[in-house]
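Every protein chain of the complex appears in place save one, which is left out.
Per-chain numbering from 1; labels A, B and C assigned in written order.
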Amino acid sequence: METKLYTLPEAISLFVRPGDTVAMGTALESLIPFAAGHEIVRQEIGDLTLVGPISDMLFDLLIGAGCVRRVVAAWVGNVMMGTGYNFRRAVERGAPHPIEVVEHTNLTLQAALKAAAQGLPFLPTRTALGSTILERNPGLKTFRCPFTGQTLMAVSALAPDVAILHVQRADALGNAHVWGNLGVTQEAAFAAERVILVADEVVAPWVISSDPNRTLVPGFRVAAVAEARWGSHPSPCQGYTNRDDGFYRAYHGASRTREGFEAWLDRYVRGVEDHGAYVRLLRDEGRLAGVAVREHAYTVAADYGF
Amino acid sequence: METKLYTLPEAISLFVRPGDTVAMGTALESLIPFAAGHEIVRQEIGDLTLVGPISDMLFDLLIGAGCVRRVVAAWVGNVMMGTGYNFRRAVERGAPHPIEVVEHTNLTLQAALKAAAQGLPFLPTRTALGSTILERNPGLKTFRCPFTGQTLMAVSALAPDVAILHVQRADALGNAHVWGNLGVTQEAAFAAERVILVADEVVAPWVISSDPNRTLVPGFRVAAVAEARWGSHPSPCQGYTNRDDGFYRAYHGASRTREGFEAWLDRYVRGVEDHGAYVRLLRDEGRLAGVAVREHAYTVAADYGF
Amino acid sequence: MSTPYTAGELMIFRAAREIRDRELVFVGMRLPLLAYLLARSTHAPRAVGLFENGVLRDQPAAEPLITMSDPPNLRGARMCMGMETAMGLLQAGHVQLGFIGGAEIDRYGNLNTTEVGVDDAVVRLPGSGGACDIACLAGRLVVVMKHERRRFVERVRHVTSPGYGTGRGWRDAQGLGGGPSTVITDKAVFTFHPRTREMVVSSLHPGVTPDEVRALTGWPVVVPPDPPRTEEPSETDLAVIRRYDPEGFWSR
Partner (left out) sequence: MSTPYTAGELMIFRAAREIRDRELVFVGMRLPLLAYLLARSTHAPRAVGLFENGVLRDQPAAEPLITMSDPPNLRGARMCMGMETAMGLLQAGHVQLGFIGGAEIDRYGNLNTTEVGVDDAVVRLPGSGGACDIACLAGRLVVVMKHERRRFVERVRHVTSPGYGTGRGWRDAQGLGGGPSTVITDKAVFTFHPRTREMVVSSLHPGVTPDEVRALTGWPVVVPPDPPRTEEPSETDLAVIRRYDPEGFWSR
């Protein structure tokens, strides 16, 4: 079998192109692929359309770094603190440059990705009726149920060019295990043209095969697997990394001004060579100890014997 | 918390009513709730509408036993041997009485249950176009995509009154773990008005909570949990019961005639008091040894620690 | 003489009263989560709380949460559902009650969390998240927010989360059931008039005058003559709230 293993810089450079539509942060506040996002900033990949339900800090960071042309999301900000200042600056004042916002609700975004994953041009929902969200999203349209005649909201399919998904573990062939609250992760994995998995741990294929019901997406749908221990920091990755609340708070303070944000980027993103250097910086700042798992809690096994 | 634990006869008698629409065999050839089906026969609950994608022997048995008025399925028979003789007799000659057949494909049946699970009146698919299946299913109808105008197949929602699901383990509160190939099991669990879980093993709640991503359906959607070790026999339940191929073969031979089928029913269903007696009979016939798990194969744990 | 409490604690207590026993409740973070925990500990022991992110648990997490996806919230959960399944329960009508907040609310309970201000001075807000879905699909909607004049407006700039639109009959015409049942602020509790679907005062919090509420509300709000007083939390209620929010992070 062919290995899909790359370093994170290789994976980003090979499979994320300027102008791409990129799904990230598909598991809501957890498993956010910050390491991959930082690498996008370092490689100065621009003109991106970001897709995600809520986007906790990462979209704001990428917007501030000038990588983004359009955001397709239900919520953009910093969940703990509220506002995302870079998002506000971009929308309100076009700084660093204007962005387009396509509004969704959590459910309509889920339906949009699911439609693409299922090979359908659209899916129906019963949400967003009567809201003004559909005025800001050409992919939402009311229609009538062919059976009942009732008004429904059609959500047109959204197929990202690439989905970047942080997972707990994956094998070199692209088979991944992920657990916790997954949001629209599987929808994104099947909807995207290319999938980049960023794994806290690359494991032997038999680890994945021991539990095939936990597999997120089969290897043949995956373009690249990159190992990045602590790669979801500051977001949590159950069993590997806890949430770094202080980091979100500090980002909120720093990003209040363009200058503060630039200093933040220089310190944590542009100023570090790669994810390994970022992890060393976190260690030097005493942050790793705070997010390390303090008490393991292993699942009771399932038996695939016969 | 309130327990949902009942004996299997109690669960069937309390939650399956004559005339009900009952989803069973949702995991294709595995995890078929035979023990529950036998109990339906013993309690002579009739006039049922059976819902399932393919139905390996159980639907045929229930049809032959006279419990069924209508079958809503993609395939009815005996997967290993082909034909289901009771199904044929009912359709071709109205024996023991006529049944109505609503035709589906695997995908349209999945979509019908999923629509109900999602609270939607219908879901679109791209299958069954140009087939004559839709002439035999009023819940299938072509329509045009509200965005692209392309022809799609609308599948109307199908909400069973009750879904009877065999699972490996469940707690007394109705939280269940199930693994293997699940087919439309989760769709059925969320689509049905009532869910009856038949578990090979009732476990403590902490076993389920150790692995919340494996939970099939939350307890609040479950009406009853009944423990029935070997309850999927002769179908397999990964890690608990292997497939009893010889039993399917013997059923095929026996059910070739009405008399042979009646003798089968008397021996394995009507002639045994309950599932416990059935298991003793299997043991006496030397069948249990053949379907017991010979080698366990446990999953590598996931870590929910923090 | 009741124990002193904060405005946040009163709001939590009052929100908890909206939860009925055995209901399935969509719980977000902050005040609604504390309201759910309080209800569970008092009058609604069999209410089931489902976090909007799909996490379902019987017992509160072992450590305080900042987001609903924090690792302590997943450990020991009964189920982690994907968004489709969690939203599917909502869309299928299984969720009897949802809570949301907003930056702006109007006379008919429509909420705006998208952007506020006027054209040359717009403030961009984070957006809907799941709020629109909850407002469209929950059996009843309870709104919890701070009472300020700039937030209580005649007509919201954007309808992120629909209330009763332009009044009676509007939800039906859109294809929506449900709708807001109660608005709880730091000044008063509101319901919606069954005929007009307009937000009207149901009770005033202790010490709040009708004029104060009128002054903070951007439309001529109806206050009944001799308005009832909002019920106050007991010592037991406050003890529960403080047990779950010992730092007062959300309730003060």
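Before moving on, here are some points about what is shown:
Here is the rule we go by: a contact is a pair of C-beta atoms (placed from the backbone, for glycine too) under 8 Å apart; a residue touches a chain by one contact, two chains touch by 3 or more.
Predicted model, so just to flag it, every value in this text is computed and none were measured.
When the full complex is examined, the chain removed from view is found to touch A, B. Contact with the chain not shown here comes from a single listed residue; of B:87, B:122 or B:147, that residue is B:87.
Among B:21, B:49 or B:185, only B:185 touches the chain left out of the display. For the chain missing from the display, the contacting residue among B:21, B:49, B:238 or B:255 is B:238, taking the whole complex into account.
Contact with the undisplayed chain is limited, among A:83, A:175, A:232 or A:255, to A:175. The chain not shown here touches chain B at positions 27-30, 53-54, 56, 73-77, 79-80, 82-84, 87-88, 91-92, 103-107, 110, 114, 125-133, 136, 142, 150-152, 179-187, 236, 238-239, 242-243, 245, 297.
Residues of chain A that touch the chain left out of the display are 1-2, 116-120, 173, 175, 186, 190, 205-206, 208-209, 212-213, 215, 217-221, 304-306.
What we mean here is this: only the chains that are shown with their structure count from here on.
Every chain gets a centre from its CA atoms, and the centre nearest the mean of all protein CA atoms is that of A.
One simple way to say how far apart two chains are is to compare their mean CA positions; for chain A and chain C this gives 28 Å.
Within chain B, the positions touching two or more other chains are listed as 119-120, 213, 304-306. Touching two or more other chains at once are residues 55, 70-71, 74-76, 80-81, 84, 90-91, 137 of chain C.
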